[in-house]
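Note that one protein chain is taken out, while the other chains of the complex remain in position.
On to subunit A.
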Amino acid sequence: MLVHSRTGRAASWALFAVLFVPLFAVPLLVILAASFSTHWSGAFPSGPTAGHYTAAVRGESLQALTTSLVTAAAASALALTLGTWAALAAAALRGRGRRLLDALFVLPLAVPSVVVGLAVLVAFSRPPILLNGTRWIVILAHTVLVTAFAHQSVSAAIRRLDPMYEQAAAGLGARPWYVLLRVKLPLLLPSLGAAAGLCFALSMGELSATMMLYPPDWMPLPVLVFTATDRGSLFTGSALAVVLMATTLLVLLAVSRIRTKATYR
């Protein structure tokens, strides 16, 4: 306890409320309120309606939602495989090789997403691999962007892993494959779940690289939110944004439930 006087405590809580509520709580509430209204000309929104939601779950919007879900699931699965493999391979190396591999897989974090989009667009609009205009270019860009996050969280988990288990298994004569499949991966399962959730959330909200390369028939939800707001339909845009947030949270919740099950088995 840093502040002992009652007035001092009250003052610091008041300061917290004054800073926290308008900056962090209000924006989310505002989007939620706007998604249920048709006008916002005074202090509060007016014209309550659920119409934006009925529009948000059919036609173009529903297609954008499924596009986002498919893209995020595919990109997370690919990124998790790639990132976990790299993290396991790096853990088996020492010294310079490990540092090089880690640095290589962290690099996409530092490169702006727009530049990743541009690079993928430039590289796959020409032979030998032509992907421009297909859905695969979007999935590929998302995979590149989230692989670094998967790699980082899995390699942090590997560092925390007690080496006793695999040494015991190997000492009892288990082959490396068996140690990997039956000892290491089950122990890493909670972290893999967390990493998958993180990748999924990031991919669901990805806008920068997607704006550079989405084809007309593969338009993820964030792009639709942008086009709605850009042409002035702020209320439709907020309903779509709420759908986006709710879907992300639901998937994160489901992933965290899998995680707890794995922890206690």
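Definition applied: a residue touches a chain if its C-beta (ideal position, glycine included) is under 8 Å from a C-beta of that chain, and two chains touch if they have at least 3 such contacts; residues count from 1.
By our rule, contacts and distances are computed from a predicted model.
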From "Phenylalanine--tRNA ligase alpha subunit", "Type 1 periplasmic binding fold superfamily protein", "2-aminoethylphosphonate ABC transporter permease" or "Formate dehydrogenase", the UniProt protein name for the chain not displayed is "2-aminoethylphosphonate ABC transporter permease"
Across A:Val57, A:Val111 or A:Ala254, the one contacting the chain not displayed is A:Val111
Subunit A residues touching the chain left out here are 1-4, 8-9, 12-13, 15-16, 19-20, 23-24, 26-28, 30-31, 34, 40-45, 82, 85-86, 88-90, 92-93, 97, 101, 104-116, 118-124, 140, 143-144, 147, 171, 173, 175-177, 198, 201-202, 204-208, 211-212, 222, 225-226, 229-230, 234, 237-238, 241, 244-245, 248-249, 252
